[in-house]
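Note that this complex is displayed minus one protein chain, with the remaining chains in position.
So, chain A:
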């Protein structure tokens, strides 16, 4: 073939390529988005997938290096060694710049050893601590550590020196809280299924978080039998944890025993989980707007009434479950309130919504619903959600409830 022919070939080839290239460019909308937007899009994906985008095209190749978020999951990776190598590699290779969000989700890796037996391995705590320290060194703002398989992770106390952390979420972690906690930027904290050494250290913890706005606590302590199994013969001592007032706290989802401490008094939205015997001296919650109580034993219903007394401006009340420990208690007599006692202020002036869940027609559930319906003068909606009942039962209950006198004129009644 002559030179001329050859060059013609080249020309055709080049123009064809150029054409397809420009077509591609026109249709490729996503690559023209700025890096910050692409980072934002990729921040919703696990880091594993983010790194894989480096295979897409030249534009995407260096993108993952400058990602400000990390989301490491053990899921989808079958070898523990590979997981550790991967996290190490990414932390080393990524640009050294402040981390916006760092999430680490560990799990137990199961490997078949010599084809004979299974070996269960988890990321060693020393490794996890190195990763945590790295994140803190890089001024991480949002830090999450959780476990995929309900096994406790032991976390180092380096978390408690994360001066830049604004959001901290720990799940299935065992914490040893040091005496001095420095989390000055912390605004949101969720400790769910966290094991502590004792409840008093919560005081230490929360005292170091002056700016805290949102708090979710579901903690337990070693040798804690769980509230429900505690002996009947326990002393009726109020269980208190002395925490200073958290000025900025707006939302709290905590154990009911914390209600006694002054920590929560500024909240507007409170969700209580009643597992220990409820405390008696309840401070006044001036700003409380919404109260949600879960798992109340019928014995403590009077305590619920006390709570209502302490929340003069309560507008929304939700009770998620009233139960009996012992079926024999079902027939118990008694009144919710002494006749001489005043109706709680909030019922008279503020309560607008009342919801009761897991209703099964039992006497005390009916009592409280009736009491509120009767006394709440500005109530707008009352919703009662039943457990599964057959139609007749349901109808009977509906009638009973609907026929209660209502203190408010504009009250709508929702029953399902």
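By definition in this document, a contact is a pair of C-beta atoms (placed from the backbone, for glycine too) under 8 Å apart; a residue touches a chain by one contact, two chains touch by 3 or more; residues count from 1.
In the analysis below, contacts and distances are computed from a predicted model.
Set against the options "Tax1-binding protein 3", "Histidine-containing phosphotransfer protein", "Septin" or "SKP1 component dimerisation domain-containing protein", the UniProt name belonging to the omitted chain is "SKP1 component dimerisation domain-containing protein". Listed residues A:54, A:150, A:341 or A:412: the one in touch with the omitted chain is A:54. Listed residues A:27, A:113, A:179 or A:403: the one in touch with the omitted chain is A:27.
By the touch definition given at the top, chain A reaches the unshown chain through residues 1, 6, 9-10, 12-14, 16-17, 21, 24-25, 27-34, 37, 40-45, 49, 51-61, 76-79, 82, 85, 88-89, 92-93.
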